[in-house]
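The structure follows.
Missing here is one protein chain; the remaining ones are kept as they sit in the complex.
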Amino acid sequence: MYPKSFASDNHAGVHPAILEAMAAANHGDSPAYGGDTWTSAFEEKTKETFGPDANGFPVLNGAGANMVGLALMLGRYSAVICADSAHIATHEAGAAERLLGVKLMTVPTEDGKLRPADIKARLGGLGNPHESQPTVVSISQTSELGTTYSPAEIAALADAAHESGLRLHVDGARIANAAAFLECDLKAVTTDAGVDVFSFGGTKNGALAAEAVVVLDPSLAHAVPFLRRQSLQLASKMRFISAQLSALLTDDLWHRNAAHANQMAARLADGLADVPGVSLAYPVQSNAVFATLPHALAEALQQRYLFHFWDESAGTVRWMTAFDTTPEHVDDFLDDLHKAAGA
Amino acid sequence: MYPKSFASDNHAGVHPAILEAMAAANHGDSPAYGGDTWTSAFEEKTKETFGPDANGFPVLNGAGANMVGLALMLGRYSAVICADSAHIATHEAGAAERLLGVKLMTVPTEDGKLRPADIKARLGGLGNPHESQPTVVSISQTSELGTTYSPAEIAALADAAHESGLRLHVDGARIANAAAFLECDLKAVTTDAGVDVFSFGGTKNGALAAEAVVVLDPSLAHAVPFLRRQSLQLASKMRFISAQLSALLTDDLWHRNAAHANQMAARLADGLADVPGVSLAYPVQSNAVFATLPHALAEALQQRYLFHFWDESAGTVRWMTAFDTTPEHVDDFLDDLHKAAGA
Amino acid sequence: MYPKSFASDNHAGVHPAILEAMAAANHGDSPAYGGDTWTSAFEEKTKETFGPDANGFPVLNGAGANMVGLALMLGRYSAVICADSAHIATHEAGAAERLLGVKLMTVPTEDGKLRPADIKARLGGLGNPHESQPTVVSISQTSELGTTYSPAEIAALADAAHESGLRLHVDGARIANAAAFLECDLKAVTTDAGVDVFSFGGTKNGALAAEAVVVLDPSLAHAVPFLRRQSLQLASKMRFISAQLSALLTDDLWHRNAAHANQMAARLADGLADVPGVSLAYPVQSNAVFATLPHALAEALQQRYLFHFWDESAGTVRWMTAFDTTPEHVDDFLDDLHKAAGA
Partner (left out) sequence: MYPKSFASDNHAGVHPAILEAMAAANHGDSPAYGGDTWTSAFEEKTKETFGPDANGFPVLNGAGANMVGLALMLGRYSAVICADSAHIATHEAGAAERLLGVKLMTVPTEDGKLRPADIKARLGGLGNPHESQPTVVSISQTSELGTTYSPAEIAALADAAHESGLRLHVDGARIANAAAFLECDLKAVTTDAGVDVFSFGGTKNGALAAEAVVVLDPSLAHAVPFLRRQSLQLASKMRFISAQLSALLTDDLWHRNAAHANQMAARLADGLADVPGVSLAYPVQSNAVFATLPHALAEALQQRYLFHFWDESAGTVRWMTAFDTTPEHVDDFLDDLHKAAGA
């Protein structure tokens, strides 16, 4: 058995309450493809969480949630403005280009976050038939660098997008971590901030495999069932996906899991402060710690722990915590880091 | 709670052994995206089952398995020859056309099954730059009409395809039911029959959500990881998919589930024989019973049971059985059918 | 030099008036991409010909006109209902599937022509997320079998389409031949019949390379410049395309060319009547003569003349006439046919 992985929140297993919810859903027959009571219950919880105009659609993974959600807002000659570190731009194997046929207008950023001025600066080609037409701004919450947009920052992006006729999409694979860090509810960083469509991530927050496309502008919801089916994101026995999502939205499990993971990341960051040669690369605002350290030190630690270089030439690594990371895991890791750094 | 559904094998829940295997996989951390021991175990079982050249890749659903498998064998101007009833042609929301960009050369059939002559008849445009170029023949095993190809029939199709430089793909969403009906092992209808790539279906046979792309020609396997990721079919916590597939391939669970479902379909078909006005539309060779009956009778039965018209104008319905259909379920259904028909 | 070809109206050269118009356009500089006065003049002629709501957009070839025109009316999960002989389904190398990502719901026909009942019969999946959603009916005028839709027939198709929320598209590669045969103007078979978008063909009617997408519903016109550019159909020196189209619409050149070609086809058909073993396969309603004749006879004639089998197994050939086919060409051909048949 491996020691605790710090490579990814995807390396963790499934929270017991979620496995239990899945087992409880294994009860006789029920209609396939979402015509079941577990999916209805999730739909209801979506409205309770995100407001009466929100429609939630369970899907199978995060890239799927992003592709279905974006497709709702794209025509045949559209572009999406996003950070150059965006998951859709870097780690979804070109799905955006091939499945959506869209141009990603990528923006260099310091901290993984877009600003309103980044949007304005990319609208020069609007109306020019030689250029892809931006129709969506997509941000990641948290960003791929572990940073978090405040509600006000999202609202400013939504305003900038909407003023020019664009929509705002959020890749919320770790939206729970963001809300927990911001000490707000999920609605504050979505519905209340003017988001149009977002991906609600469950898998990185203790689910087995469960994400949802949440559509906040009801005029866009009609197309989801067709796009979800065509995009290979329709679960036939959907009740087992919906049950996971409902479990996350019950008794604030989403918040408990995310807040705990964030605390473990903060504990890790705090413990790094006095290790010589190690510094934080970005502010720690979620369950990710990006650190810069000597290669030899990183490699010594990799002998024992799973984690990856984020930018090998810069000497930056990413350490992730999860719902099941314990203080002991962190402290052991820090001990080993101190020892290796001292050697 | 619903009475037993006869609408789809997707309406059934999950076999207990499969849920247990998933729970057992929830044990500490493990690498994501297939770098885990459960996935290695499934890869090994794939080779045991289908031969040493077979490579199995877990994916999330049946349409996904089909799209990834077909993509391996298609260029930019390719066509796929398939029955006009093929799932890829009728019920995957145009994924083949949109995600693969492929033309489906659909062939009318009497019983859902292609014949070698159907292939030859569609090769007239080979080499003509004005026409899509067929590079793949795709069959469904079982067919969408519940019929089954024998190993010899598949081998004849493989020969016909290969002679003209085409590949043979099998949509095996219900391949277990086919093998169980044919009283052969899975290898007999795949590797031994000359199939190049097939979808190995688990979900309709008692899994929660688990299918695999199985590549029998090793020269095609290299591209799967890229295509699976891009096609939104990569599970991050893959161990939970692999564990399901391995469970199906352990102690012949695949066969027990499928053979049972087939027996229940046979029992249902037998019981129909003396119901006035009801006749079988196709031979019963799996877990599907297609029957033709008066609309009023079908609708009376639909008051109590979930099932769909297959062809409303022809008065044909499809009744499916599953791993968990019991003789009592069938007998109750037949009782109700007799009563309704007698009224 | 070849004798007159009967293989295709594409084998003919360019009408002198059209070459002259192109040469006349070679006069100093002018803005590229349609910002020139020749294009403005064509746009004006489009409105004169097809009514004030018509917008005409020059493109480079017929498949391009079809793809741009169809794209205006298709979403991501759309289907097009068309004859199984439709050019978009058979001879555009899968462009519809690959560039548009669309499913073609092909309809077998007796004479190349769709009927309203064909539309209704393919709407069963509307609203079902497992199926591609038909949003367009596309017909060819003339059909690929040389037959012609009357204005009333088109209007009936437009009504059937519009009643179900679909649009009517016309592949008018030979729309001039159709209108000339029907003895009506171009508006009668387009605007007045309820067509939404059509391809206006010039190349087969004496142009060098000139087609247009004509949009009759102004709400659809906005997207054309973007789609034309993206679909590789934008001519930089557009004046030379527009000049051709305007020449066709000047002094009824379109009608003179098409009517003449039709007359030559009629002359050819008349001359066949008494050739033993030769019969018409379809009514002659344009510049195409489809004949069934013994293989040996066809092959004897192919020694001297260029033409193709349409359906080799049925012994059907297609003979096309063009704007520059002369009575002598036809009579020589008939002489040779008589001689070969008599031998």
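In order of appearance the chains are A, B and C, and numbering begins at 1 in each one.
To be clear about the criterion, a contact is a pair of C-beta atoms (placed from the backbone, for glycine too) under 8 Å apart; a residue touches a chain by one contact, two chains touch by 3 or more.
Everything numeric here is computed off the predicted structure, so don't read it as measured data.
The chain not shown here makes contact, within the complete complex, with A, B, C. In the complete complex, the residue from A:S132, A:T203 or A:N257 that touches the missing chain is A:S132.
Note that of C:S30, C:S150 or C:S164, the residue touching the chain absent from this view is C:S30.
Within the full complex, the residue among C:K4, C:K45, C:K103 or C:R318 touching the omitted chain is C:K4.
Mapped onto subunit A, contacts with the missing chain fall at residues 76-79, 90-94, 97-99, 101-103, 124, 129-132.
Contact between subunit C and the unshown chain involves residues 1-2, 4-5, 7-8, 10-14, 19, 22-23, 25-33, 60-64, 67, 92-95, 98-99, 203-204, 208-209, 226, 229-237, 240-241, 306. Within the complete assembly, residues 33, 71, 75-77, 101, 129-130, 133, 223, 225-230, 234 of subunit B touch the chain that is not shown.
To be clear about the criterion, only the chains that are shown with their structure count from here on.
Where subunit A touches subunit C, the two copies mostly use the same residue numbers: shared numbers make up over half of all numbers in play. Centre-to-centre separation between subunit A and subunit C, using Cα means, comes to 50 Å. Each of the following residues of subunit A touches two or more other chains: 33, 226, 229-230, 234.
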